[in-house]
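With one protein chain held back, the other chains of the complex are shown just where they sit.
Order of writing sets the chain letters: A and B. Residues in each chain are counted from 1.
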Amino acid sequence: MKGFKIIKNGILNENPIFRMVLGMCPTLAVTTSAENGLGMGLATTFCLVGSNMIISLLRRIIPDKVRIPAYITVIAGFVTIIELILKAFFPALDESLGLFIPLIVVNCIIMARAESFANRNPVWDSILDGIGMGIGFTVSLVLIGSVREILGAGSIFGKSFLTGEMKPILIFLLPPGGFMILGFLMALINKITNRTTPIRHCGSCPMNCVGRSCEKESVA
Amino acid sequence: MKEILIIIFATIFVENFVLSKFLGVCSFLGVSKDLSNSVGMSGAVIFVMTVASAVTWLVYTYILAPLDMMFLQTITFILVIAALVQLVEIVMKKTLPRLYKALGIYLPLITTNCAVLAVSILNIQRDYTFIKSIVFGFSAGVSYMVAILIFAGVRERLELCDVPECFKGFPISLVAAAFVSLAFMGFSGLFAG
Partner (left out) sequence: MKEFLKPAIVLLAVCFVTVGIVSAVNDITKDRIAALEEEAKQEYMEKVLPAADSFETTVLNEKDAKFQATVLEVNKGFKGQEVAGCVYLVKTSGYGGDIVVVVGIDKSGAVSGVVVGDNNETPGVGREAAKPDFVNRFIGAREANLKVTKKGGNAANEIDALSGATVTSNALTRAVNAALNHYIEKGV
């Protein structure tokens, strides 16, 4: 079924973190625990699905000249909505994710999907793509967050499994650990799937490949 | 004056935007392959961050706050930054063509650089004055430059290494970045108490 294929694509083939290497900033910053990873993943998914949907709906109406500012406005709108919802109903999560909630607006994943999928595919497909990418992002964040939490805090989703004598390896919760765990996990996944993740030269954000020689994404 | 100096040095070393706060990592990893690209990108980043700090501070203080529309902060800031970058590109193309040749191609990339938006938001969060905001923006850009230049050097050495297949590209770069970040941790506590 085509829809299922789109979703699966976002989780596996074009996994935003491990395959496309997008959204590095929040990935490294919020994965200090599995729960934070989950929260960020879901918040981003909300924005991703919402913006994909609206941008696909308006794809024939928004003229090319003002494409980027219009997309930015729509994405920023969804990000602000999720900001307010988190502050009002999930203050603890809002506190843990902090600065990175408003930074969802510059999360390359959302702009990349808008540019390469939502603006040339029908609404339902775009929604599914948002869901697929969102799930892929969330699952990856939870994976990285869990590894860092288990090694760095001796707990998983807040439940500690350490006995009195055991101490966690703190470095994994700190910046160096973040870089390292992500690097190792990426290498591990590369090994398992027999692929590599070469670094693209356009600063890793597909939006800026427009009109240049970098490859453009296109699924479906 | 002392506070200003503290902001500068603390931002560059103790809370380095890339290595400590994970802001601007995407472009940091992508651009650091080439030393000359890194210099170009850093120059553009420093410029945009400084100007964006100033402009967003003004927009917040004189438009958003008096009208009690602080919740529109995210939308306004990112649009201001995007517009600013466009404007800078146009102006630079016409008035400073040589500078444009060196920095120009990096400018559009900076709109989505989370570090720029982050600086704008942090200025407000930390209640900085106008001058302090500009200093903070400038220092943040410099912190990015320090990180990327060091890392470009590291990656040059990496090129000469025999890296296992599954680590080639991003993974080994991330691990290398981990060590640079670790080195910078040595600066922490420099300005405490």
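We take it that a contact is a pair of C-beta atoms (placed from the backbone, for glycine too) under 8 Å apart; a residue touches a chain by one contact, two chains touch by 3 or more.
Computed from a prediction, not measured in an experiment: that's the story for all the values here.
Contact with the chain that does not appear here is found for just one residue of A:Asn15, A:Thr31 or A:Thr80, A:Thr80.
When the full complex is taken into account, the listed residue touching the unshown chain is B:Ile75, out of B:Ile75, B:Leu117 or B:Ile134.
Against the chain not shown here, subunit B presents residues 15, 71-72, 75, 126, 188-189, 191-193. Seen across the whole complex, the unshown chain contacts subunit A at 32, 58, 61-63, 65-66, 69-70, 73-74, 76-77, 80-81, 84-85, 87-89, 91, 95, 98, 152-153, 168, 170, 173-174.
Everything that follows uses one rule, which is that only the chains that are shown with their structure count from here on.
For the pair subunit A and subunit B, the distance between mean C-alpha positions equals 21 Å. Within the complex formed with subunit A, the subunit B residues making contact are 19-27, 29-31, 33, 41, 71-75, 78-79, 82-83, 106, 108-109, 111-114, 117-118, 121-122, 125, 164-175, 177-179, 181-182, 185. Those residues of subunit A that touch subunit B in the shared complex are 21-25, 28-29, 68-69, 72-73, 76-77, 79-80, 83-84, 99, 102-103, 105-108, 111, 171, 174-180, 182-184, 186-188, 190-191, 196-205, 207-208.
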